[in-house]
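All protein chains but one are shown at their positions in the complex.
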Amino acid sequence: MTRPFLSVQGIEKTYGAVVAVQDVTLDIAEGEFITFLGPSGSGKSTTLYAVAGFLEPTKGDILLNGKSLLDVPSNKRNIGMVFQRYTLFPHLSVADNVAFPLRVRRRPKAEVDARVAAMLKLVRLESMADRMPAQMSGGQQQRVALARALAYNPPILLMDEPLSALDKKLREEIQFEIKRIHNETGVTIMYVTHDQEEALRLSDRIALFNAGRIEQIGTGHDLYEKPASRFVAGFIGNSNFFEGTLSGADRSIRLPDGTAIRGVSLDRLAPAKEDVAIMIRPDHFRLHDGSEAAAMLRGTVTDTTYLGEYTQLAVTTSWGAPLSVRLPQHDPAVSVQKGQPITLTCAPSNVRVF
Amino acid sequence: MTRPFLSVQGIEKTYGAVVAVQDVTLDIAEGEFITFLGPSGSGKSTTLYAVAGFLEPTKGDILLNGKSLLDVPSNKRNIGMVFQRYTLFPHLSVADNVAFPLRVRRRPKAEVDARVAAMLKLVRLESMADRMPAQMSGGQQQRVALARALAYNPPILLMDEPLSALDKKLREEIQFEIKRIHNETGVTIMYVTHDQEEALRLSDRIALFNAGRIEQIGTGHDLYEKPASRFVAGFIGNSNFFEGTLSGADRSIRLPDGTAIRGVSLDRLAPAKEDVAIMIRPDHFRLHDGSEAAAMLRGTVTDTTYLGEYTQLAVTTSWGAPLSVRLPQHDPAVSVQKGQPITLTCAPSNVRVF
Amino acid sequence: MLLDFDRLGALRAVLSGIAVLVGAFLLLPVIVIVLLSFGSSRYLQFPPPSWTLHWYTDLFNDPDWLASFATSAEIAIVVAIVATLLGLMASFGLTRGRFRGRETLRAVFMTPMVMPVVVFAVALYALFLRLQLNGTFIGFVIAHLVIALPFAIISICNALEGFDKSIEDAAVLCGASPLEAKLRVTLPAIKAGLFGAAIFSFLASWDEVVVAIFMSSPDLQTLPVRIFSTLQQDLSPVIAAVSTVLVALTVLLMVIAAFFRRGKPA
Partner (left out) sequence: MLLDFDRLGALRAVLSGIAVLVGAFLLLPVIVIVLLSFGSSRYLQFPPPSWTLHWYTDLFNDPDWLASFATSAEIAIVVAIVATLLGLMASFGLTRGRFRGRETLRAVFMTPMVMPVVVFAVALYALFLRLQLNGTFIGFVIAHLVIALPFAIISICNALEGFDKSIEDAAVLCGASPLEAKLRVTLPAIKAGLFGAAIFSFLASWDEVVVAIFMSSPDLQTLPVRIFSTLQQDLSPVIAAVSTVLVALTVLLMVIAAFFRRGKPA
């Protein structure tokens, strides 16, 4: 196996008795876009700050091209970073902000000017070179911050929830820009967010953090389709959980009302487990059309909500558990009425057991 | 026609030369849940404040059961209101907050106590009667504010973006509570929001505001499926717009590359119009399966994004326009690759022309 | 923030050290005076050769000092009450009113804080000569009101600006008249600010000396004036004792004000 570009090895950070991150290990390839996803306080930002050199891990090491970064101070790590808050230098123009890291490095004026022009072109703000930060919108400021962070060609770009202060439309627009810039520059990006859609949209791989540890690393497809734990299944996408038991020699799954579900993969399950949690995503249900099906659920519709692209049903199962179901608009089920009994099916490959 | 419960008649409000709302007219039935939806500054809050009596319209009238409200001061209008910000009285306990409107009205103690208990039960915070507001989360505070607003049985409840400060999960939870309370109490609700999903989820009818006027009033289904204007189509749900022309005796629609689209309803169109805007929603496209279709678009896939519940394609049409397409996960198109040519179809009933 | 800046340790230690030194420098005079008041030396030897409460006994047996104490307290209490009430009404006008020149008026309110106090003393003296208010209780109250009002107004304006007007609007929609909403909701919610205004006004009057020197008559002398005039004749340890009492009372009131501020609902 080839040596990884950036390697985080068993990082731990404690504040007194509080453990912020624990045993975080991951390897990142050159040019990869990796996202740290997780709820707030899960340790994703702490890990990023350790890479930036803003805090020293209690244990573990961080290697870049095989060399430890720990004894290198932040300002010598040559890492670019875009912060959650707007961090443009308020007394400097846009061009001077982008030029700052180059001037600190005492590069010749011609090189600085050329590089500033190139960076502003990259983020499509050529016309705003002379603006002051206070005259710009939040979205524009973050694009300038991105240009500044890339100005000195850092091998790694860290982004700490850079879009969290922006509204939804603008966020999507800048996500698109970030993806384009990643393609054009080939820089390695470590991106922190708590927004799963943003993570899915941007990343090559996602590291899902929970309570200071990495719960699962993989592509968005891996995390959505093959969640390694109940936490992952609950965090990525919408999900219904209900109780079930494994029984018989064939270890088939039984729902509380006795219905059996067959053909579900039990690979990831501890062998001796009997009481299990069953997970089905709201959009994996279909209205039962009368044919034989491997997984069938009976219940009563308690509410229907028209949501444009789909219709959401609130269903109470025959054993009283609430169920959320999303049917595409063109499904015949859109005519389902409140209070009506309903039978739903789901492909066994879409049923997860934990 | 029976007399409307609440009637807003030609309201206008100007501040100097600035027109905040103009010619806003709508009738609300008793027990209805109506939502004012629109971007910020569109006049939805101004209209609500006029009903609350916090501002006096420059023109127009507001009638409750046929009687004008304009000369009734705010504190005599008997209207309940939940504000965007947390407005619990900070020095009073939860129970005293809910009791406040009853005590102001000098109701007997026994009635106040009974009513407070009933209201706290309604919002499911019985156990928190003695808490102070500062000890509660934002979601709990808004539920107490709701209990307080309903304590004196007002005929109308106004809600001004009450959930905008809460995070997504909590927002959905309280939306559900509001819907339940609306069902249980039968109160008439006027609700302001800028969140289209919230509007779709809660309302019987939606009034979509734009630039101080009502653009369209109707059910969520009406606004999504039969948008009256390009603004409505763009605001509710995701949408692709592109240019087209009407031609020939049959007034069929031609795309810039010459393809004709047939069978599209032109009802809402001005008769003489030739250059039109065509709108198709991203989830209304299907992959062309080779059969004859009424509407066909050719293009090239420029990007694919896996988003869990669906896959999003960025497509450039043959005449160079960007197109956003969402295909459900089980569609065969999920195997489409970047750079590949693609042919999409859309049912003529899903094509809108403006 | 999670950042702990282990790496910036050296710079941080230097800056913290400077902060502590500057703090010590600022406290030094007060510490010296407190120590001297308990020292046995008639000539303020420092460090004191031994400790005694003698000067406090002298102080509390001197009817002149006690009279000044009473005068100061009476004036300061009346000033605190009037300044808080006037300040409350003025602050409502300043934060809620919408008239031309509101910003200018706000600046006017701060005038007595930034004006040289000696100019105020001259001006009030000249004005009161004509009105025959010099040496009267009411003259003292008016003069100190001018000094104290800006503090009351700052405290109450801050409280009112920190108070979300929507809460008062909510009370009105609940059925309370605008005045009732202010009395039952707004005032209780800003009570920490009102209390702060009263304490700061009290202290502004209680500690004031320059204007008081010109106002005072032989019969009506506030405590700081008596300290000042005694000091010009002789630096005795009794003055250190009075000063210590003055400091103790000030610190006590500041602690109460801070405590009140912290206890207020967030």
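In order of appearance the chains are A, B and C, and numbering begins at 1 in each one.
To be clear about the criterion, contacts are C-beta pairs under 8 Å (C-beta built on N, C-alpha and C of every residue); 3 or more make two chains touch, one makes a residue touch a chain.
This structure is a prediction, so every number in the text was calculated from the model and none was measured.
J.: Just to verify: which one of A:G10, A:P90 or A:P322 makes contact with the chain not shown?
T.: Of the candidates A:G10, A:P90 or A:P322, A:P90 is in touch with the missing chain.
J.: Across the whole complex, list the residues on chain C that are touched by the chain not included here.
T.: On the chain C side, contact with the omitted chain comes from 1, 3, 7-8, 11-12, 15-20, 22-23, 25-30, 32-33, 36, 44, 46, 86, 89-94, 96-99, 105, 107-109, 111-112, 114-127, 129-130, 146, 149-150, 165, 169, 178-179, 203, 206-207, 209-210, 214, 224, 227-228, 231, 235, 239-240, 243, 246-247, 250, 254, 258.
J.: In terms of residues, what is the contact footprint of the unshown chain on chain A?
T.: 52, 54, 73-81, 83-91, 100-101, 104-105, 132-134, 145, 148-149, 152
To be clear about the criterion, only the chains that are shown with their structure count from here on.
J.: Could you grab the centroid distance between chain B and chain C? Build each centroid from C-alpha atoms only and quote it in angstrom.
T.: Centre separation, chain B to chain C: 54 Å.
J.: Identify all positions of chain A at which a residue touches two or more other chains, and write them in rising order.
T.: none
J.: Do you know which chain C residues sit against two or more other chains?
T.: Not one residue of chain C touches more than one other chain, so the list is empty.
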